[in-house]
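Removed from the display is one protein chain of the complex; every other protein chain stays in position.
Moving on to chain A:
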Amino acid sequence: MAPLSVISLSLCFLLPLLSPAISTNSEGNALHALRRRLSDPTNVLQSWDPTLVNPCTWFHVTCDSNNHVIRLDLGNSNISGTLGPELAQLRHLQELYKNDISGEIPKDLGNLKNLVGLDLYGNRFEGEIPKSFSGLKSLRFLRLNNNNLTGSIPRELTALSNLKVFDVSNNDLCGTIPVDGPFGMFSMPSYANNMRLNGPELKGLVPYNFGC
């Protein structure tokens, strides 16, 4: 798939910078660290064997031709637990939707410069949407709906020029809705059922986190 291989190329350069001790299977180690955090009653993650050279033969993990992880598909898998900073070592992470994952969304995920889609909807995430998500320069899909997120929508996200699909409905967000950048085109259902979320931002007139 052409767009994904572009991602992988840009990342090959990162690897030599890492120390040899972790370069061998840093992505596998990161995913295995994630596995240790998660409870997996239906053994969805059984194939995640950290002794293998890389995680590319693991199920629900997709690699590019350079053996770099570009996708993680754990949607609807009955897993629970929390996410940790180790996921920030991956590049393309999607589909953690409809599980029972709790805790805060790790701010380290904002380091995933090549992340195209982040689907964390339908879990029990709490805390704020990390401001660091402004670093997700390639992000096109961001779905955080149906969680317990609080706080305001970080204005930093207006810098996400590639963002096309955005959904934070059914949370407990507050403040006003950004109007700049990609936020000019998202419709109201993206924000539905956030009782303390006021209308669109009135720039210069009201603080964006008004009512928080």
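By definition in this document, a residue touches a chain if its C-beta (ideal position, glycine included) is under 8 Å from a C-beta of that chain, and two chains touch if they have at least 3 such contacts; residues count from 1.
Here, contacts and distances are computed from a predicted model.
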Record-based protein name (UniProt) of the chain missing from this complex, from "SUMO1 activating enzyme subunit 1", "AP complex subunit sigma", "Vacuolar protein sorting-associated protein 35" or "non-specific serine/threonine protein kinase": "non-specific serine/threonine protein kinase"
Contact with the hidden chain (one of A:N99, A:S132 or A:N198): A:N198
Among A:G28, A:G117, A:G135 or A:G151, the residue in touch with the chain that has been omitted: A:G117
Hidden partner chain, residues of chain A it touches: 1-3, 19-21, 24, 47, 53, 57, 59-60, 62, 71, 73, 75-76, 94-95, 116-117, 119, 140-141, 164-165, 176-180, 183-185, 187-189, 198-203, 205-206, 210-211
